[in-house]
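With one protein chain removed, the remaining protein chains of the complex are shown where they sit.
Every chain is named by a letter (A, B and C) in the order it is written, and numbering of its residues begins at 1.
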Amino acid sequence: MMDRLLKRCRIKSRLLRECLAEFFGVYIVILFGCGSVAQVTTSQNTKGEYLSINLGFALGTTFGIYVAKGVSGAHLNPAVSLTLCVLGRFSWTRLPFYVCSQVFGAFLAAATVALQYYDAIMDFTGGHLTVSGATATAGIFTTYPADYLSLWGGVVDQIIGTAALLVCVLALGDPHNTPAPPGLEPVLVGAVVLVIGISMGSNSGYAINPARDFGPRLFTYISGWGDEVFRAGHGWWWIPVIVTCVGAVLGSVLYELLIGVHHSDSEPEEAESPTAVLQQTLEFDTIKENSMDKIFSITAADIS
Amino acid sequence: MMDRLLKRCRIKSRLLRECLAEFFGVYIVILFGCGSVAQVTTSQNTKGEYLSINLGFALGTTFGIYVAKGVSGAHLNPAVSLTLCVLGRFSWTRLPFYVCSQVFGAFLAAATVALQYYDAIMDFTGGHLTVSGATATAGIFTTYPADYLSLWGGVVDQIIGTAALLVCVLALGDPHNTPAPPGLEPVLVGAVVLVIGISMGSNSGYAINPARDFGPRLFTYISGWGDEVFRAGHGWWWIPVIVTCVGAVLGSVLYELLIGVHHSDSEPEEAESPTAVLQQTLEFDTIKENSMDKIFSITAADIS
Amino acid sequence: MMDRLLKRCRIKSRLLRECLAEFFGVYIVILFGCGSVAQVTTSQNTKGEYLSINLGFALGTTFGIYVAKGVSGAHLNPAVSLTLCVLGRFSWTRLPFYVCSQVFGAFLAAATVALQYYDAIMDFTGGHLTVSGATATAGIFTTYPADYLSLWGGVVDQIIGTAALLVCVLALGDPHNTPAPPGLEPVLVGAVVLVIGISMGSNSGYAINPARDFGPRLFTYISGWGDEVFRAGHGWWWIPVIVTCVGAVLGSVLYELLIGVHHSDSEPEEAESPTAVLQQTLEFDTIKENSMDKIFSITAADIS
Partner (left out) sequence: MMDRLLKRCRIKSRLLRECLAEFFGVYIVILFGCGSVAQVTTSQNTKGEYLSINLGFALGTTFGIYVAKGVSGAHLNPAVSLTLCVLGRFSWTRLPFYVCSQVFGAFLAAATVALQYYDAIMDFTGGHLTVSGATATAGIFTTYPADYLSLWGGVVDQIIGTAALLVCVLALGDPHNTPAPPGLEPVLVGAVVLVIGISMGSNSGYAINPARDFGPRLFTYISGWGDEVFRAGHGWWWIPVIVTCVGAVLGSVLYELLIGVHHSDSEPEEAESPTAVLQQTLEFDTIKENSMDKIFSITAADIS
């Protein structure tokens, strides 16, 4: 019965389904990610530490990808979608739909975290929602630079961080290199986010994703933290939005220039894998070609 | 000889075997989970920290699933069993048997933890078994809300937590999405429990499972902590029992509405996996259909 | 040239090769495990914490298994070897050889840790090697009970701990349940050791392995810590040696009684795995039977 009720809600439009998946994937990332910051902040480090925040965003990313990957490819990051467009692996016409879904998912997840931690935040702040100070809570939702960080330092920080993200993600999905085992890509991309948080988190909170930062910032803006969320850090807000895109493109160009473009088509290294050998031998050529195109988890219909 | 002795104990009833597996699976979850809380509590954070408690429940879940999955599907959680009934993927007649086995497993595991940590608890408390205060030990076994948490805050907390659990578990088992690799589902479900503990643990200890909370609570009730275990937190005890079921159903409906129902049957995404391609080509159609039904690890006989 | 030199050292005796593998496997476990205790102890918690000790023994176990598994099956624990004899899965005649190799490996690894941390231990203790007190270092190598632990408490602690180990290890290797993916068993057995350390470590340091405890204890006895290592904790030393064996047998009987014996031979659950399906279809029957016997990583020759 339930099944029949649910099946009536089936959506035919591929694009709409993909947007729902991107929305839900980013929602999961931020629900777990910002949730872990809320837990550490409001428990004043007694129920978590900086490492648990890193783990929260990493595992959030992992499960966000498991939720969305089979439908939309799980970009979950406007900078990633943009880079795929630049590389010619995603259609420009779909880009705005993906980006809006991603930002909206992050926005709604921030609202959910605020709802789940409402009592905790009220107790911790005494009701004063502030961006800085001893009981600041805006940092639960969105990133702010450390006091010492200059504007240029922030730009450099976000470029390096997002470039590192893209280099690793492209390596994990490159069929001519050592691709992640099927079904474990989400875990390994989560591990990339973990190591970026461990090694590039202290300067400005490793946004490395415009949606992750802008969606929740919008939420805090309209929900009581006020316009300080845009003014803080000498107007920090646009750096995680714009600079991450530059970093993502730079990282992908770097990977392609140093590794990707040099793979010779005639001697695919993946021949080492026994399954691949089998596949070649039985001559599933057309299928293989498709699966190649799809390995960075882009559905065939994306090449419109 | 040993082998022959053991084989005489073979049980023919499928339901009884499944109940034994659910019992033993939940037993392992709580043995490791509550054991880690006991270690952190009685060692006063010198032999562990909040993150080790999160890891204890996560890995407890992983190995509980490894113990039970091949026999019963390893629900290990009445809210999960109920949700599968609602979705039409588990028989309502089996539900009460599963739930009783799960609660009894959690009860006996709590007793085992109390036995293993008997000396430690006596030394830590001076023999006074209390629910609150500096040497409170009831929290080793079962969850209590933070002082600041309102009743509605607790309801929201448990709904969001259990919904998040179901969304991730359904995504991991969805053959049309990116399913977890065979043999690693237990690890990934453990990781879901880890991230929920990291991001949703500080409000009320992330019960997200009626058996995990109620079984051990019964044990503490009859073993010296008294009826305070039911009265504490303004009668908190029913929230992890009832509200988690609501959250589980909500989460599964959300996943189905946003992702699950929209998969078109004619173009299965799993065709991307080389093994699946092979399988299709060699036309193991009947076997394949079965394995689809079974992916969320439900045995065929469950569809009674 | 090097290759030819090495090949002259090839040993034909299967038993001797297996003993070398068990020796080397346990050596790796203790080298990393006790090494992590040495690091935390001598750095006074500045370069590690209790969780890193848990990780040290867990990953030590993982890589000890990778080193030995292909040759000897990587028991790495006399209590495991004994249990396999009792279950009829390992030959009693090989047992003493395995046990001696395991103890000797642990002994030599303790000596290596003492060598590597010689300067650190001298600096930390001022040259006084003691079993208790503020600068006690005997606990780097071998386990001692907490002050509060009674003899019976210790017996219960080691029975439960080793039983839990065997339950999980048997589940991971049970082909009728949800076995660990090929090549990842060492990681998952390491995770079992991790969760035991997290949830059962504070009472007496989770020996759960006679060789892990007795070999290093012998080393400390002859290397300057004196006979206090055998007298401490009211003569604690025999509990990790004898009681762990009782716990291991108990755990394996429990797993078999609750899960193992009930698998019906005619409907193997592993048919769900596509590879297994393929294997069945192509009728590799004899090979399959062998691989079943071998899944708990026992080489065919062991059934003598």
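Definition applied: contacts are C-beta pairs under 8 Å (C-beta built on N, C-alpha and C of every residue); 3 or more make two chains touch, one makes a residue touch a chain.
These numbers come from a predicted model, not from an experiment.
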**Study point:** Touch partners, limited to displayed chains, of the chain removed from view
**Key:** A, C
Check your understanding: Among the options C:G48, C:P78 or C:G161, which residue touches the chain absent from this view?
Key -> C:G48
Revision key, fill the gap. Which of A:L172, A:L218 or A:V241 touches the missing chain? It is A:L172
Check your understanding: Which chain A residues touch the hidden chain?
Key -> 49-51, 54, 86-88, 146-150, 153, 156-157, 160, 164, 167-168, 171-172, 174, 176-181, 184, 188, 191-192, 194-196, 198-203, 253, 255-263, 269, 271-275, 277-278, 281
**Study point:** Those residues of chain C which, in the complete complex, touch the missing chain
**Key:** 1-3, 6-7, 9-11, 17, 20-21, 23-24, 28, 31-33, 35-36, 38-39, 42-43, 46-49, 51-52, 55-56, 59-60, 62-63, 65-71, 74, 112, 115-120, 122-123, 181-187, 275-276, 278-279, 282, 284, 287, 290-291, 294, 297, 299
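Heads up, the rule we're going with is that only the chains that are shown with their structure count from here on.
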Check your understanding: What topology does the chain contact graph adopt: line, ring, star, complete, or other?
Key -> line
**Study point:** Chain nearest the overall Cα centroid
**Key:** B
Exercise for review: Determine the centre-to-centre distance between chain A and chain B, using the mean Cα coordinates as centres, and give it in whole Å.
Suggested key: 28
Practice item. Could you give the separation in Å between the centres of chain A and chain C, each centre being the mean of its C-alpha atoms? Key: 40
